[in-house]
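Missing here is one protein chain; the remaining ones are kept as they sit in the complex.
The letters A, B and C name the chains in turn, as written, and every chain counts its residues from 1.
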Amino acid sequence: MSETTPFNAADLQKMFDASPFISALGLEVLSVKADTLEVEVRMPMRPNLERLPDSNQFHGGPIASLIDTTGDFAVGLAVGGGVPTIDLRIDYLRPGFGPYLTARATARRVGKTIGIADVDVFGADGKLVAIGRGCYSAKRG
Amino acid sequence: MSETTPFNAADLQKMFDASPFISALGLEVLSVKADTLEVEVRMPMRPNLERLPDSNQFHGGPIASLIDTTGDFAVGLAVGGGVPTIDLRIDYLRPGFGPYLTARATARRVGKTIGIADVDVFGADGKLVAIGRGCYSAKRG
Amino acid sequence: MSETTPFNAADLQKMFDASPFISALGLEVLSVKADTLEVEVRMPMRPNLERLPDSNQFHGGPIASLIDTTGDFAVGLAVGGGVPTIDLRIDYLRPGFGPYLTARATARRVGKTIGIADVDVFGADGKLVAIGRGCYSAKRG
Partner (left out) sequence: MSETTPFNAADLQKMFDASPFISALGLEVLSVKADTLEVEVRMPMRPNLERLPDSNQFHGGPIASLIDTTGDFAVGLAVGGGVPTIDLRIDYLRPGFGPYLTARATARRVGKTIGIADVDVFGADGKLVAIGRGCYSAKRG
């Protein structure tokens, strides 16, 4: 995939499935909007993502990983693929429970060297569970 | 474990092993220093933690999770167990490769309601891979 | 002003004018929306806010201060006044020039102990100059 070719949802799902860690999280691409640099991703509950056994509560680690990955490809839409994460901030607002969480990322600005994305994570009830902001390289990793 | 009982390395390893997600990361407690609020944790490479297959490179998600967890229990030493994460910041300095990463967390301050921990993550070669800073509740979750 | 009395724009301007540092920044309250926890504040250029003489460019410090203050009172709308800042993150997206910058803050969540606000800062041309996110105590300082 060249630097200038945007990817669609099916392309992104293939990139997710090619990563062992993202596969272990089970991330599902819901939508990709190349014109507005938006990506929406769902993370269904799995036993290996729980904080405590049979709690149905996601550990914070998968939530941080979901935010990082979704924000990464929102910026990546401007450059044609995944980009290196420079830094990441997560604010945990409420405990996150199954059956799934949904992350919506929007790139706020992509310059020549740096891109910034905001990511909101919602529970199945529509309530905000966490918000994240990532700073990424705007050059392919 | 009461609010006032500090935990040792074996106690912390049991807490790690009781969490499905932390077990999936395979975190190993190296040391716990209750007097200085320091925790050291190792994360060996596993296939499910790789960014790309056979890359031997950790995905950023496990690194963020390692930082969150190690910082959490550094603050938690002051209150006798794990604490809710309020927010978390990760700076990725270099790609992180196997065979393992080591995280060293120190609580910088634990007040009545909030605790802050700094976490440095090193590769097996001793080079800094990532640095993190977490803000945690100083009350048990 | 009691914990339960929301404040309006004139009240907030009085609070700003009572603070020596905020007065030195010259912050002007544009709007306060108690129902949606939103605050809008303008910072006109002044010689003492410049990065370099006659540059017409704001130093990053006043921008960080504008973000902190505007976010603080967005959360503060839920509790009746200013609140202690726990932590603050600023992303600088473009250089900020006079004649003024405008900050729009929205509280994303205010719980029992913690409140989070997002703040966007725009130049007079409407372009995004910086974005900030603050974590505040939800109890009066």
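Everything that follows uses one rule, which is that contacts are C-beta pairs under 8 Å (C-beta built on N, C-alpha and C of every residue); 3 or more make two chains touch, one makes a residue touch a chain.
Keep in mind that what you see is a predicted model, and the values were worked out from it rather than measured.
Residue-wise, the contact with the chain that is not shown comes from C:65, picked out of C:13, C:65 or C:102. Checked against the hidden chain, the listed residues C:39, C:86, C:110 or C:129 yield one contact partner: C:86. Contact with the chain not shown here comes from a single listed residue; of B:33, B:46, B:108 or B:139, that residue is B:108.
Among A:50, A:87 or A:120, the one in contact with the hidden chain is A:87.
The chain not shown here touches chain B at positions 89, 91, 93-94, 108-109, 111, 116, 118, 128, 131, 133, 135.
For chain A, the residues in touch with the chain missing from this view are 86-87, 89, 113-114, 135, 137. Residues touching the missing chain, restricted to chain C, are 18-25, 47-53, 59-62, 64-65, 68-69, 84-92 (touch as defined at the top).
The rule is simple: only the chains that are shown with their structure count from here on.
Taking each chain's centre as the mean of its CA atoms, B is the chain most distant from chain C. One inter-chain figure worth recording: chain A and chain B are separated by 22 Å, centre to centre, where each centre is the mean of the chain's CA atoms. Rounded to whole angstrom units, the spacing between the C-alpha centres of chain A and chain C is 29. Centroid to centroid, with C-alpha atoms defining each point, chain B and chain C lie 34 Å apart. Across the assembly, chain C contributes 89, 135 as residues in contact with two or more other chains.
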